[in-house]
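A single protein chain has been omitted from the complex, and every remaining protein chain is retained in its original position.
Chains here go by letter, A and B, matching the order in which they are written, and residues are numbered from 1 within each.
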Amino acid sequence: MPLSFPIDVSLASAAAALLLPLTAFGIIMVAVRPYRRLCAGISIAAVGLSLMLAVFLLIRHLGMPEPVVYQKSWLAIGMMHIPFGILLDPSSLLMLTVVSLISFLVQVYSLGYMAGDPGFSRYYGCMSLFAWAMMTLSISSSLIQIYIFWELVGLSSYLLIGFWFEKFSASEAGKKAFVMTRFGDVAFLLGLVLLWLQMGDLDIVRLNDPAAVTQNLSPAMITLTGLLIFGGIVGKSAQFPLMTWLPDAMEGPTPVSALLHSATMVAAGVYLFARLFGYFSLSPTMMSVCLAIGTISLLMASTMAMVARDIKQVWAYSTISQLGFMLMGLGAGSFFSGVFHLMTHAGFKALLFLSAGVFIHHFNTNDAFSIGRQGGRKLKSATICMMVAAGALSGLPPLSGFFSKELILGRLLELGNPAWFVAGALGAFLTAYYAFRLVFLILFPKTGDAGAAPDDGHHHHQPAGALAMNAVLWILAAVTIVLGFWEHHVTTFLASALGAGRSQPIGHHPWLPIAAGLLAVSAVGLAWLEFGRKKARQIGFIERLPALARFFAQRWYLDRLYRYLLDKWVYQGISRLFTWNDKKVIDGAVDGFGGTAIHIGTLIGRLHTTMIQNRLMVMALAIVLMVLYFGLSG
Amino acid sequence: MIVPYYHVIILAAMLFALGMFCTLARRNLIMILLGVEIMLNAAALAFVGAALQWQQMEGQAVVLFVLAVAAAEVSVGLALMVSIYRRSGSLDPDVRLTPAGKGAE
Partner (left out) sequence: MTLFAILFYAMAALVLLSTALAATRRNMVHAVLCLVVSFFGTAMLFYLLGAPFLAALEIIIYAGAIMVLFLFIIMMIRTDRQPDKIFTTGRLIAAGSICAVFLFALVGLTLEHPGGRDLLMAAQASPAEFGFYVFKYQWLSIEIVSMLLLVALIGALLLGLKLRRRSTDA
């Protein structure tokens, strides 16, 4: 399809919004890496322009009647077409705006945080790549395109988590994030292939059309593909059982965590679910699985967060639990509540991480107790901003989190089974408890606490960027406070293009806001009793049960389990095979390992140095067999 | 109205088999490369025949690419041959090069 002239304004601005960060990445990585300030400038300018274009698009399409799609065939293999395109509908526009906004703010913030880091230019290059991948993902028009950028998001987050790669734990964390999300992605890819075979294309608009789907797929097939795709979501959004990579992912710089946890990497999973909401909702099994996984993740991560000492780790767990909460909302059949929580969460989670970054930057430690003792509350703006964000996370009334949580709880209440609502409410309670536990730890330090060794990070005391950092904090705090009151506008905007089928109004329970507010307040009160008041011993109720506390602190032994399985089945199994092969080596496991490695090396080496014609012969034989196979089967 | 399509294909198949034979049987690196050329040529012939059969230009375009690939392959391949010959003094495909990069002899 040739472009028609004059160029469509929306298409041009969307394409420009996408291309700018990519161009910035290219320029930074290829041309201007030695000039640090220029790199940051280019990157921020690109994302800033993208943000403006995104806002422009949002305003332009505010009252649009139906989704706008621009597609161009990218590859054609026989009858299969792989289109590449842009799909503008309310949720993608909102997501685009949120992503570019958060990326922009985080990049400005990084001016201060990353100042003086030797990898400054590389950092901004990766940030641009990240922004590009996520923005393109959010307005992709087909699942195959989403998958490509999904992997790009994974790649760039790997680069950023392992940014300080000279630190062993950082590069390990990067690898862990990459590998664990890959587990889910395999399922995702399988789902895509299956779906493709059945549907003939992976157009998002078409997949969300119930008539088209039920015509091509049997209900069992819908459930199967849905579950496979959901596997990718579980990996990406760090849900149970693939959740343990996320807490480790804080090895990256704090602004990266902020970006990763709020609007990009993990949000991609939930966003994909929202994208295919119409498709998923055709399968009730699928929706209950989603609800269950969301609930399990919510509760597990909340319990882990209750005993964590590391400030970033607490927020990481809270991300998992809030993503679980979003999935609960979506799984319960309410599109708006999930998407709205995704948005509010992006705002306050970025704020949480960025304010935590200020503390970490200033005190050179991640430990909440030690930050408190060193006088964390003297950093006034960071403390206030963190309180605002924690309030939003807990769902305290006037803040954004309150509105979105209330929406989800309201929807859960409408489900037949009250267990879901109870679980959701319990999760919300625990969330408020651990959020304010951390706040009180920093606000009201107790000197008698057992000292925790401050860990050595790559932090630099440079007041130069403090202004930028604080400005970003205040902007985000303002967003957090205001966003909740726009609930109605966002809802109507989302509803405007979705059609009646997906816009089930959420029933109003007049007591629910009050109950939710009370719940949050009581949780905060409990936290105050245990950590805030003068005589508090700063020991949570969980810690009175040491076994349980250890259980939670060890992340329910999930990591151990994975490590055990890895050792038991993968490493031991293979090495036993090696030893069996090579009985001469009896000098213990280490020697055995080395010996077998050499053995295998020579074997492979022999394969390499063998005569070229023998290999040609094998190749020809393979071709002949293939011809025979096709001849006999066709 | 010239010949049936399958005559062209069979001719190409016979040429291909000859090239394959040359590649597999000759104990000489240059002859192996020559065999590859024969096979590429056979494939090109099949493409031209197919282009005529279905009256599609793609077949001819592919032949153009086959030519380019052949040229690229020959230039690099022959440079490798010369380098191997300099190192080992032989064009026998059975020549073993030690990892250090010196001829085994």
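Everything below uses one rule, namely that a contact is a pair of C-beta atoms (placed from the backbone, for glycine too) under 8 Å apart; a residue touches a chain by one contact, two chains touch by 3 or more.
Bear in mind the structure is a predicted one, so any value in this text is a computation, not a measurement.
Novice: Where does chain A touch the missing chain, residue by residue?
Specialist: Within chain A, the residues that touch the unshown chain are 613, 617, 620-621, 623-624, 627-628, 630-631, 634.
Novice: Since one chain isn't shown, list which residues of chain B touch it in the complete complex.
Specialist: Within chain B, the residues touching the omitted chain are 1-11, 13-22, 24-28, 30-31, 33-35, 37-38, 41, 44-45, 48-49, 51-53, 55, 57, 60-61, 63-65, 67-76, 78-83, 85-86, 89-92.
Basically, only the chains that are shown with their structure count from here on.
Novice: Between chain A and chain B, what distance separates the C-alpha centroids? Give it in angstrom.
Specialist: A distance of 50 Å separates the two centres.
Novice: Of all residues in chain A, which touch chain B in the complex?
Specialist: Interface residues on chain A, with respect to chain B: 609, 611-613, 616-617, 620.
Novice: What residues of chain B sit close enough to touch chain A in their complex?
Specialist: Interface residues on the chain B side: 20, 23-24, 27, 29, 32, 93-94, 96-97.
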